[in-house]
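Complex shown without one protein chain; remaining protein chains in place.
To keep things simple, chains are lettered A, B and C as they appear, and every chain counts its residues starting from 1.
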Amino acid sequence: MATAEHSTHQPAPLSLYLATFGMLMFLTLLTIFAGFQNFGMWSTPIALGIATVKAALVVVIFMHGYSSSPLTWIIILASMFFLTIMLGLMLSDYMSRGWAM
Amino acid sequence: MSIVSLETKTFEKFADVPSRNDDVNYLSHDFSITSWLFTLDHKRIGLLYLVTITLMFLLGGALAGAIRLELLTPKGDFLTADTYNKAFTAHGIIMLFFFLIPSIPAVLGNFLVPLMIGAKDVAFPRLNLFSYYLYFAGSVIALSALLLGGVDTGWTFYTPFSSTYSNSYVIVMAVGLFVVGFSSILTGLNFIITIHRMRCPGLTWFRLPLFIWGMYATSVVQLLGTPVIAVTLGLLGVERTLGVGIFDPRLGGDPILFQHLFWFYSHPAVYIMILPSLGVTSEVIATFSRKNVFGYHIIAFSSIAIAVFGFIVWAHHMFTTGMSPYAAMVFSLLTFSVAIPSGIKVFSWLATMYGGSISFDTPMIYAFGFLGLFTIGGLTGLFLSTLGTDIHLHDTYFIVAHFHYIMVGGAVLGYMAGLHYWWPKITGKLYSQFWGKLSAGITFIGFNFTFFPQFILGYLGMPRRYYEYPDEFQVLNVFSSAGATILAVGYLMPLVYMPYSFFFGEKANSNPYGGSTLEWTNTTSPPSPHNFEKTPVVTEEPYHYHAKEAAVVSH
Amino acid sequence: MFEEFKWLPDQASTVAPEVDMLMLFIVVVTVFITALVTVLTLGFAIAFRRKSESYIPAPWFGCIPLEIGWTLIPVVICLVMFSWGVKVYSNIVIPPADAMELYAVGRQWMWKIQHPEGQREINALHVPIGRPVKMTLTSEDVIHCFSIPAFRVKQDVVPGRYSSLWFQATKAGTYQLFCSEYCGTEHSRMIGKVIVMEEADYQKWLSEGAESGQALQGRKLFAKLQCVTCHTGNAEAKAPNLEGIYRKHIPISHVDGVKIKDGTKVFADDAYIRESILYPNAKVAAGWESIMPTYQGLVTEEELLQVIAYIKALNQGQTPPRVAETLTPAAIQNKVLNKEVN
Partner (left out) sequence: MSAIKETVQDHGQHHHKDLAHHFDTLEQQHDANTLGMWAFLLTEVLFFGGLFAAYTIYRYKYSAMFEEASNHLDITKGAINTVILILSSLTMALAVRCSQTGNSLWTGRWLLLTIAFGLMFLGVKYFEWKHDYHIHLMPGKDWSGKDYWHWQYAKKAKDMETEAHKNGSAEHSLPNRKDVLADNDPSLGVRGIQESQQARLFFLLYFCMTSLHALHMLVGFVLIGIIAYFAYQGAYSPDYYSPVENIGLYWHFVDIVWIFLFPLLYLLGAHMGH
């Protein structure tokens, strides 16, 4: 029997999940294809870009990101922000070592 | 009224919150051992932490005593070189990971966060108990590492010494810290969800007590920083067992990478230690000046600012390692960004006291001590953030003095202030104000006597972690060791009069100091097992003090 | 115990007064703000002590100008400290071009210092007054830290790479040399003396203690390690001519075995020479085959520094002939056996 207040989330239609799965498969093939091309210095950003799109798909659809509270999004963005801080500032040290004073 | 009033003052004028029956509170409703060891009640878990942490503090303090005794004489004649190295490593590890990081969040935080936000318990009680047992297991593993033979790498575990050259029990200690790290993560997680989702009706974010803001900022830092030290210790373990050269320069690795990964956590860790004390001080100064906190929003946001800025400044520990000068300048500039919020807090507290009605109870005396020492500690940080002076002062006793002023002068005095302020709520008993103020005074004097000479020693150039030192440093070292004995007395006194008050102290009513937060106004001392008879509804902004004939709480 | 007691460290280098001035500025700021906070705390505590239980002070929520004041003023002070600190830092970190080169190798629990003229000292450093000295530092085991408080300089010594530090002594005398990065059991015994001498005394010290010079040692090694067999410096040499290559831009053709666009040059400093000895294939000189074997593990750090010193001192036409008195022990042995005497 349904209790007084309605269950929290209305489950998404099955087709949405299958479509997302299809999209993820396509993007995986795209990643492999992009891997074999020689984009020179652009190969890593492209690979990471595709991976980020796939991760975003998983977060938004599979992990119900679309219907989550804004606080969830703050947590997601915080994790990306602090990871970038760590990688970025560490790389800044290693990259700027060669520059003469 | 004399400044130091000796008799214990109770505020009978404040309405006592009647509980259904006086004898049933969270302490007396069940005396069995299992009810304590398997309790899910956040208040009892707080007390479990209190006992374990006090033992760890005493062990760390004893090691500090041994170090200060050794440094009385230039030649090393009390301990052998190896034992001295193991002593200061153990002192560092125990005091930081097993006392300072868990002290206020686990003891006062566990007890007060649900009470202050009108909740029945933390969001995940079972997880809370699991955190305690993780802390307990971590400390058992760490102590076994010390008993097996100790660790001689310093609490920073710098490679390649810790990974290839040290033949002490580094891995056992690393496992211990790995385990205790997760206890810190899970406590932080618990508090964040509790504060977000379990506030009572009417308690908006800007009606929250500032202690809760401090705990929230601390939990954010615990959540974001601790996993990185976990994976760093994991890599150190892999490097030490398999010798695969991730940090070993002979095999292509880079020891500076270890320092980057280590300090990415360990600098925010010092903000885990100080933020709770900043929260406690806001509460104590507001209550004992009986005046609302000046610039509430600014203080709340400055706690969050300190938590976030704490993550972008870590490389000021590495200015002399030969990192690139440009990166050093970037980190030096960023490090100044942390000094500003700390300054704002201190000036706002002064403005809070301005025009207040200040009573000199023990917590307030500790808070005065905190104000002075935290200011000196913070300002000496400016020497180390400025590139020009940091080169000379790095790895000298100036740094030892700086972080002791912040940790011992700041965090521990804040912890003592909090303990004395909420003791009547935790135990329902009043401790003797005379002994409380006396111990605060002795601690303050002993502390300054111990650590101020070390600033001068540092400027003279005496390096850290020296077992033997040149003769010209002896005079100041003797001063410092003498001061340490006074400090020891100051710390041991609460161990006497606090337990004494627990058994023989005078019964405290529900609001002896006239506090304005929910735990004072809506719960009995000590609180009932389910905290509140009825879930409170908050209708006013925080720190709103009323004239004494306040309406009795309707129930 | 009392006779050597002093409140301030000696100022014995050009950069010391600058650091002390900056230090004084921050001390003044610290003392001022601490005094301000202490006076206000005690003043308010006494002035606003609780006189009656029923008095409830009027709430004071905020005062924008006050808050802006105590935010901007610290920001300004911090920026002043930052920029002054960067200025002093660049003086500490950038060595003058004409600095005298010294080498120091840290290993567990001693400092080994080498002078270009050949002197080798343990835990002692003799330097002339008034001349800039650039120290090239490395470590054979763990991280140490070459620190001279009297000169206000300090530099971590990381194994596997060169780091550098420079100072110019301004006052004669004997000062402390410390290792200030924890490095094990005898960390506190890894100390030494820095003896600053007048120019004349320094020259005298150099000459009397002149074992065979650093470059001379390097020259012997140049032969012993068979470098001279390929780097003969003449037409049929199988390896580049090393005469006068120090601090020159050398055209290279391969990096890590990968062909790169020609015309790229590399600056031949100590690090490049060291890398080419240990990892010859890292940056192969243009126009030459990469046939040089590695000396990784065959040559110690000190010998490496000596060979580098020799190469730096090598100028036009000085490559030693292959034979001459640089016979390898084996060659001498054969000579004696076959009774050839030349």
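Heads up, the rule we're going with is that a contact is a pair of C-beta atoms (placed from the backbone, for glycine too) under 8 Å apart; a residue touches a chain by one contact, two chains touch by 3 or more.
These numbers were taken from a predicted model, which means no experiment stands behind them.
Asker: Determine which of the presented chains are touched by the chain that is not presented, and list them.
Answerer: A, B, C
Asker: Of the listed residues B:238, B:304, B:438 or B:478, which contacts the missing chain in the full complex?
Answerer: Selected residue, touching the omitted chain: B:238.
Asker: Specify the residue from the set B:58, B:137, B:230 or B:493 that touches the hidden chain.
Answerer: Residue touching the chain left out of view: B:230.
Asker: Tell me which stretches of subunit C touch the chain missing from the display.
Answerer: That gives, for subunit C, the contact residues 255-258, 278-282, 290-294, 296-297.
Asker: Going by the touch rule given at the top, which residues of subunit B touch the chain that is not shown?
Answerer: Residues in contact with the chain left out: 13-15, 119-125, 127, 185, 189-190, 192-193, 196-198, 201, 223-228, 230-232, 235, 238, 242-246, 250-254, 257, 260-261, 264, 511, 514-518, 520-522, 532-541, 544-548, 550-551, 553-555.
Asker: Which subunit A residues touch the hidden chain?
Answerer: Residues of subunit A in touch with the missing chain: 2-3, 5, 7-9, 11-12, 14, 17-18, 20-21, 24-25, 28, 31-32, 34-39, 43, 47-48, 50-51, 54-55, 58-59, 61-64, 68-69, 71-72, 75-76, 78-80, 82-83, 86-87, 90-91, 94-95.
Here is the rule we use: only the chains that are shown with their structure count from here on.
Asker: Please identify the chain with the largest separation between its CA centroid and the CA centroid of subunit C.
Answerer: A
Asker: If you tally the C-beta contacts for B-C and for A-B, which one comes out higher?
Answerer: Looking at contacts between chains, B-C has the larger number.
Asker: Could you state the distance in Å from the CA-based centre of subunit A to that of subunit C?
Answerer: Roughly 45 Å, centre to centre.
Asker: What's the distance between the Cα centroids of subunit B and subunit C, rounded to whole Å?
Answerer: 39
Asker: At what distance in angstrom does the C-alpha mean of subunit B lie from that of subunit A?
Answerer: Here the centre of subunit B sits 37 Å away from the centre of subunit A.
Asker: Indicate the residues of subunit A shared as contacts by at least two other chains.
Answerer: Where subunit A meets two or more other chains at a single residue, that happens at 101.
Asker: Find every residue in subunit B that makes contact with two or more other chains and list them.
Answerer: Expected reply: 256, 325.
Asker: Along subunit C, where are the residues that touch subunit B in the complex?
Answerer: Listed in rising order, the residues of subunit C that touch subunit B are 1-2, 4-9, 18-19, 22-23, 26, 29-30, 33-34, 37-38, 40-41, 44-46, 48-51, 53-63, 66-67, 70-71, 74-75, 78-79, 81-82, 84-90, 92-93, 108, 141-143, 145, 147, 149-150, 152-156, 158-161, 163, 176, 178-189, 191.
Asker: Applying the document's contact rule, which stretches of subunit B touch subunit C when the two form their complex?
Answerer: Of all residues in subunit B, those touching subunit C are 1, 3, 11, 13, 76, 81-82, 85, 152-154, 156, 158, 160-161, 165-166, 249-250, 255-256, 289-292, 294-298, 320-322, 325, 328-329, 332-333, 336, 339-340, 343-344, 346-348, 350-351, 353-360, 368, 371-372, 375-376, 379-380, 382-383, 385-392, 394-396, 456, 459-461, 463-472, 474-475, 543-548.
Asker: For subunit B, which residues are in contact with subunit A within the complex?
Answerer: Contacts found on subunit B: 196, 224, 228, 256-257, 260, 264, 311-312, 314-315, 323-327, 330-331.
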